[in-house]
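One protein chain omitted, others in place.
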């Protein structure tokens, strides 16, 4: 009963379903209206739900998140689009000191169910600030949930789950994978969808665990295919905060090796916490230290260098080799 | 030949020395002028160097950092004060997308030697936003140097080294230790001071390495004293970006155990990267996983709870015990 | 060129002179009876008392900090009493007078400055949001809330209005200016109430703005007005008018209440380092309470008995506040993990239970946890 959808279209369909389900759901951001967003993820929503529910905002990210908080306090469920990863930073104050802390500050009397959609990651040949992977800033901030998707199925369901969550959710969209296609059963029930917080074993294996999320899941699966010497288990993390450690730890205890791949810079990236934590929990099971394959600790370079900057298939395979070399 | 100085006064003296040494050094921020800053760290500078060099700015952190960048581009060396850790966030965009990246963006043609002084950390019984430990946001951002001080000697020299550095430097001041006193030889030469990037063995030991920085160094030293069963080596990290791994790895290879303590929340805190990295480099030397003692992954609580939230002597000792329990 | 000297000579709306003489204002007619004026007087005296008790409690170590409203009572009571029940206020951290008008118990405010809560009241119940400490942030929340009000269709005479409070310093923040713009472009039913107390900690107004603050509004396309912030009747009239405008779909207004911070910035501050006492003396003559008292007296609206009864009430409240403050219970250690997330969160649950075990280990050992 599936519909063939790209990741971008699946998020669009998920937004539509959420708006139909709950009249309090709003979409807001720069160019999300008539244009349908620069990636067309909100395509058609303005036409069908009107300018009151699909709001083209002034060009001001702090204003967008700040007013979304206000609307959430009034009972709405705003889905904010930050146009590109690199333009999140003007909204850092509203996100970190307000959105993330409002529930706890009020001892639960206030709820701010804002979803912040951010197309993130590189590989699209863009100019500066359009290829960042800022996830670690979010995962280090208590009070936020952080999720990301790697396939149309998750895209369709997780955006709806994020919108239904009473917690603020940072919803990271792997922009270079927007056009990846697959069947999605949009007639299924949301209750049956895999919970937003759960990791998923994308490919079972026995010799090493290869952990990825968002845009790197595809690369990880390719690496697992390519490594014909070993049986590699690929885990799609899906939720970066909280991380589903039980699934990961279970996998590592079976395989004895862990490689984590991400586009974010190495130092202090999500792989650091995962490595530290898994090492604590699997100290006697690990046959090698956790190997991290990540971008370098430099600013994202001009696009003609991005193929070298981003961890690609070869770099992931090199990481796997390093794990087996111990 | 020492002068007895608190950490706060030592930074003040260091600022004064830097301003005397180089007329391009400016101080700017909220209330840094006549008031001398809310912690009096810029006390007397306005009077002696005038309003052109000690600038009371409008109440706008993005504006402060943004104009400091502009002044640096004109050849000045602005030392910016962010009044409290929690008020850094409005300046996140200017810091992360502009300050950190300007040199690389321009392939070295532009230099933005801005120092951002931030009193950080908790333990002073303050209201919300006055007790944050945001260091991991900075250490994950390529292009910034991040340092912190734990004693008057370092405070006096490192602020001067930070100002002389052509890189932007985040200078984190442990506010609850501002009043710690020690002798500082202010007649020595800056060339002889320990380099800003070097870690320091604050107390030698043989059984485990206990790593701390800023406000936690004192607690770590107390813990080492208190643990009469073991010989604990305490390392004061000093530079959080880059981290002086050779010193740390050398220590861990000798002791076989590492405990990292910080006030920042656990997940994705500086301890995560240190644990991941040290485990990679010392895999066969570690007799226990790296143990982290940190604040919880919750917003900084109301002050009546902070003694429970912050890692204290008991929690550090508990961490050390856990390391020995493996 | 703009007028750069206008800080000193504001074109302000005033209904009561410092001597308590009433003059009607053509644009801001005010219909208040003697009862209402006496009630305003009572409000002013009582919030000043709550405030001074809080300052003493801080000196005695019962509070970590206190931000005194001394001198700003009229701006807060005047605007606060202009609000209706369903309206929503977004305060900064000094709006104890507005809190009072919204039915917040003083002990709730004290609790926050004592460090037992981060603001214990229910904002929805009171139409009064939590105090916001990061300067400027709440201006955007108010604007967004007002945009929600628009979407609810709560406009018209019975509609809902929203008010955001902030100081002169806050007008320098990007967020405040973004809020002005969002409110203007969306014609949102929000009133921006700036208490220009002429100081942002140690920085005088000239470091924040070159022209009077109310003028900022016109640059964003909505009206701005400067009112005598020490005149409770003018503050009431001007705020009522602006709220009515908002309610009826005519969009935002910026009110600059020109007043003076008579105390220190907070109990941590030492204003002798940066301002002349002469300035303070000058403003004492314009005291908002004195002014209303003179008015009541000169118009024969209240007698000695009334004033004595208010003073007695203030004494009683003072006593109550002291007792309630001391009785505020400390939060439980495990409260650290409370309401960080709405949905179940295994990670936080695990940290909570590990910490509970850790704490229990001290009890087992018969020693006290923590430092």
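Per-chain residue numbering starts at 1, and chain names A, B and C are given in the order in which the chains are listed.
In this section, contacts are C-beta pairs under 8 Å (C-beta built on N, C-alpha and C of every residue); 3 or more make two chains touch, one makes a residue touch a chain.
Keep in mind that this is a model prediction, so the values were computed, not measured.
Q: One chain isn't displayed here. Which of the visible ones does it touch?
A: A, B, C
Q: Looking at C:132, C:208 or C:230, which residue reaches the missing chain?
A: Hidden-chain contact among the options goes to C:208.
Q: Per the definition of touch given earlier, which of C:172, C:267 or C:345 contacts the omitted chain?
A: The one listed residue touching the chain not shown is C:172.
Q: Please identify which residue in B:163, B:224 or B:243 touches the non-displayed chain.
A: Per the contact definition at the top, the residue touching the missing chain is B:243.
Q: Just checking the interface: what residues of chain B touch the absent partner chain?
A: Chain B touches the missing chain through residues 26, 52-53, 57-58, 60, 62-63, 65-76, 90, 93-94, 97-98, 103-111, 113, 142-143, 145, 165-167, 197, 241-243, 245-246.
Q: Given the full complex, what residues of chain A touch the hidden partner chain?
A: 30-31, 33-36, 38, 56-60, 62-63, 86-87, 89-90, 125-129, 266-267, 296-299, 301-309, 312-315, 318
Q: Residues of chain C in contact with the chain that isn't shown?
A: Given the touch definition above, chain C has residues 1-2, 4, 171-175, 177-178, 181, 184-185, 206-211, 215-223 touching the missing chain.
Criterion: only the chains that are shown with their structure count from here on.
Q: So, comparing C-alpha centroids, which chain is the farthest one from chain A?
A: Between chain A and the rest, the longest centre separation is with C.
Q: Taking each chain's centre as the mean position of its Cα atoms, how many Å separate chain A from chain B?
A: Here the centre of chain B sits 31 Å away from the centre of chain A.
Q: Could you tell me the distance, in whole angstrom, between the mean C-alpha positions of chain B and chain C?
A: Each chain's C-alpha centroid was found; their separation is 35 Å.
Q: For chain A and chain C, let me know how many angstrom lie between their CA-based centres, rounded off.
A: The answer is 40 Å.
Q: Name the residues of chain B that each touch 2 or more other chains.
A: Answer for chain B, listing residues that touch two or more other chains: 62, 86, 89-90, 128-129, 267, 296-299.
Q: In chain C, which residues are in touch with two or more of the other chains?
A: 117-118, 134, 174-175, 340, 347-348
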